[in-house]
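Of the protein chains in this complex, one is absent; all others appear in place.
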Amino acid sequence: MHDKIRIGVLGASGYTGADLVRLAARHPHVEIAALTANTHAGKEMGAVFPHLAILDLPRLKAWEEVDWSELDAVFCGLPHGTTQEITAAVLSANPKARIIDMSADFRLRDASVYAEWYGHEHQAPALQEEAVYGLTEHYRALIKDARLIACPGCYPTAVLMALLPLVRQNMIDARDLIIDAKSGVTGAGRGLKQNTLFAEAGEGLSPYSVGKHRHAPEIEQEIGVAAGMPVTVNFTPHLIPMSRGELVTCYVRLGEGVTAGDLRQRLVEDYASEPFVHVLPEGGVPQTQNVRGSNYVQIGVFPDRIPGRALVIAAIDNLVKGSAGQALQNMNVAFGLEEGEGLLQLALFP
Amino acid sequence: MHDKIRIGVLGASGYTGADLVRLAARHPHVEIAALTANTHAGKEMGAVFPHLAILDLPRLKAWEEVDWSELDAVFCGLPHGTTQEITAAVLSANPKARIIDMSADFRLRDASVYAEWYGHEHQAPALQEEAVYGLTEHYRALIKDARLIACPGCYPTAVLMALLPLVRQNMIDARDLIIDAKSGVTGAGRGLKQNTLFAEAGEGLSPYSVGKHRHAPEIEQEIGVAAGMPVTVNFTPHLIPMSRGELVTCYVRLGEGVTAGDLRQRLVEDYASEPFVHVLPEGGVPQTQNVRGSNYVQIGVFPDRIPGRALVIAAIDNLVKGSAGQALQNMNVAFGLEEGEGLLQLALFP
Amino acid sequence: MHDKIRIGVLGASGYTGADLVRLAARHPHVEIAALTANTHAGKEMGAVFPHLAILDLPRLKAWEEVDWSELDAVFCGLPHGTTQEITAAVLSANPKARIIDMSADFRLRDASVYAEWYGHEHQAPALQEEAVYGLTEHYRALIKDARLIACPGCYPTAVLMALLPLVRQNMIDARDLIIDAKSGVTGAGRGLKQNTLFAEAGEGLSPYSVGKHRHAPEIEQEIGVAAGMPVTVNFTPHLIPMSRGELVTCYVRLGEGVTAGDLRQRLVEDYASEPFVHVLPEGGVPQTQNVRGSNYVQIGVFPDRIPGRALVIAAIDNLVKGSAGQALQNMNVAFGLEEGEGLLQLALFP
Partner (left out) sequence: MHDKIRIGVLGASGYTGADLVRLAARHPHVEIAALTANTHAGKEMGAVFPHLAILDLPRLKAWEEVDWSELDAVFCGLPHGTTQEITAAVLSANPKARIIDMSADFRLRDASVYAEWYGHEHQAPALQEEAVYGLTEHYRALIKDARLIACPGCYPTAVLMALLPLVRQNMIDARDLIIDAKSGVTGAGRGLKQNTLFAEAGEGLSPYSVGKHRHAPEIEQEIGVAAGMPVTVNFTPHLIPMSRGELVTCYVRLGEGVTAGDLRQRLVEDYASEPFVHVLPEGGVPQTQNVRGSNYVQIGVFPDRIPGRALVIAAIDNLVKGSAGQALQNMNVAFGLEEGEGLLQLALFP
């Protein structure tokens, strides 16, 4: 039996932070020891997220007030660009702490790509070297011993779960990937923006960040690693009038002699023992409703009417498998727990 | 340590049935041994509810095919009017089974009231005598030993949680209760009806069943028991464009010298040790978002600007505390388990 | 044939301002001559509201830049508290201009009530004397010649349309009015607030401003005028997960010998020649869907199961009949046009 893992959650006033608390509070081997939210320091968590008011949680504080030495794991749900420095500070104060970062700060292996897409120099390039890309199913062995785990973005999680096994086997052409992505509004965070107001986002849909979304280089990086060559993909996200959920429709060109059925078979085999991955039977349609609030992934494969092409479609909950759930899954791996511990809630449907 | 409780779920193709499966499948002391859905007999549960396809569940069968002797508890999520006969059959085949009925078939203590509101004679008046009204927090002692538990309707659950302690203490006038109720669309079930289509129910709201909703006599029955006299209440439900959630805004007349603060204090004290009831601090506003997908109840009390009046407002998830969750809570009570076992998931917000 | 009425819209970057432009742009006798939005001065209207980009509209300017002498009518959709001074300035520059104010600045006849509820002294008490309350169907004769028309709030519009004829005839008790109100999210405006984010307001509902909403004194004022005595009402608004629409469920005590049918009959007769008021036949249920985007009002009357009580329920579109539509209706009256001119679009359903 493990002692409880003492965790801190930085950025607990955001949606990913709150969802991590939601899950961690019911994890049998976790104790939530610190919560930070600098603009809300001093408040109760329940004042910021009333659905968590029934919990007995530590009061929110500024991250500068945290005693890092008392924490076994630190989850970072901070805005992009702020975690690099904090991570360095945490690890310097407590070298045994495990950092599980849900931001984008350590996802891009190449600091120059980071600088290009995030508009400023990387603040901790040495730590970047050490960071492990936290797509659990594909980097489990590295995550086990990593000190710094960079959890993937929500879109990359869905895309890579769908495509990595196929690219690795050269079953699809990594240079011809068109990824039409759709996300609920929580993907934009809890910050106040006009386009995420109910009256603006409701009853309508639109693409956004066409040709310039920051998850594109992250997808390209990992597809490129699997393909063994640099790739450029089309990645086009759309904002959907729902709170949670993400669906990626990937249009792929099949390798010579490969069929859509072969793709499905490959995914079924690769993911056979994965607790959170559900490759649907032939004809099965991924729906974000089916994974809402859960850590599960649904993947479906379809032949295209255009010969030599196919569709691979994946659905996740952007806040769970796309962020907080996967972060906890990584913690389970890193601390040698059952991987599903605290994460087996079923989807909330309807 | 308990052996697993072997349960059957009758009417597993409805929303309450499915939500019971969602929760029961993760309950550490429950084994789902039988699932029925007569129109879907022979199918996998995952074909009817794809979000449950990852579970290893028994195939759906007709209720006539169930071997009742192998079940410890039978949950009934059948359409109103069909459970009376089935319950008799189950108990005759297995007198030790516990029946936990989520329909309205055994909620009304007076068979003539049942006949008046449901349009046909009660089919099992003797069993009705024996049935215990399953509002857990208020009938716990009886539920412990009951063979037949009639779980309250969703609206009555919210209303009675808010008002029973106050009526009992004569702090509010039971003859002057105006209950404006609002529910998400799942309250209408999964049956195909024009008014619950997305395009009809979305982006709009309306009252329904004004002056004739079947939950009115149920509320009146229980308020009447607490008040020690027959009462007639105004109960007016509205259909809200959301899937889950129920809010009741109760307009009450205060007893002589009683204040809104007194009501709140009463509720705080009565519910002090209840795991699922959250009486909000002064000014706290119940929101269905805060209990979505969970078994929790939020209750808030407000003074009215009209002297001598107050508001008591409660929010629940209609499918959980309003149905499947409370049913499981009753099972926990009936089988001597921790009452929160399998039910402590936090609300899914956002 | 009229020459075109040259109008200015102050506060065109808010939802009511935009809805006024939407309607006015297709009004056959209106020319939109000036649009103001101080924080967006210099922009095209289409940059602020892309659905209006196809129109040929004047560029947004600061209100200080408007040449008031070129305008026949000025619509004010400014935040509460700013219109009092501007109105004085406009009328001083152009005494023949008609001011049609959609804010709350001139709705309260008693300046001390204004000061109490809005937190500052009234800035133009003399103009307040002159202001006419712009509930078209009930103040038409005064509106005809008014220089300053204070359009009602959205909630008061719905409530007063439902109740004024009944209070005036003493058919219901003005001292015992419980008004449970529900509104879509646009009622909160386009300003950035956390509680109107899609992820916060979606899939949930809650009351707000319980016992302290500013529309309460406005309702009380007009009910009081009709009743011939001061009244205090219960008015409890709720935020509903939809963009447009407002429904008020009014719980009323009937006068001696009066029936719900009598109420309905009274409304039918009083509104017989009104183009925008639809008193539903017995059993007819008002739905906000049925008036979405339109200037129509639906009113339904129901008996209560509690003897001596009834329900009067009204549905409007909060931005149209509740604001911009009624403002244009008032303009039509003030300029001697057909009252329905430019306002007869049917509801957008579904």
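So that you can tell them apart, the chains are marked A, B and C in the order they are listed, and the count of residues begins at 1 in each.
We adopt the following convention: a contact is a pair of C-beta atoms (placed from the backbone, for glycine too) under 8 Å apart; a residue touches a chain by one contact, two chains touch by 3 or more.
Note that this is a predicted model, so its numbers are computed, not measured.
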item: Residue among C:117, C:208, C:335 or C:349 touching the omitted chain; value: C:349
item: Option from A:200, A:222, A:270 or A:339 whose C-beta touches the chain left out; value: A:200
item: Touching residue (missing chain; options A:93, A:192 or A:210); value: A:210
item: On subunit A, residues whose C-beta touches the chain left out of the figure; value: 178, 180, 182, 184, 199-200, 202-208, 210-211, 216, 232-236, 238, 240-245, 247, 249, 251, 285-290, 292, 302-307, 309, 311, 313, 315, 350
item: Footprint left on subunit B by the chain that the document does not show; value: 15, 184-186, 190, 192-194, 196-203, 241-243
item: Those residues of subunit C which, in the complete complex, touch the missing chain; value: 15, 18, 22, 25-26, 49-55, 186, 202-203, 243-244, 278, 284, 287, 289-294, 296, 344-350
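The rule we apply is simple: only the chains that are shown with their structure count from here on.
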item: Homomeric contact subunit A-subunit C: same or different residue positions, threshold half; value: same
item: Centre-of-Cα separation between subunit C and subunit A, whole angstrom; value: 46
item: Numbers and ranges of subunit A residues touching at least 2 other chains; value: 15, 186, 202-203, 243
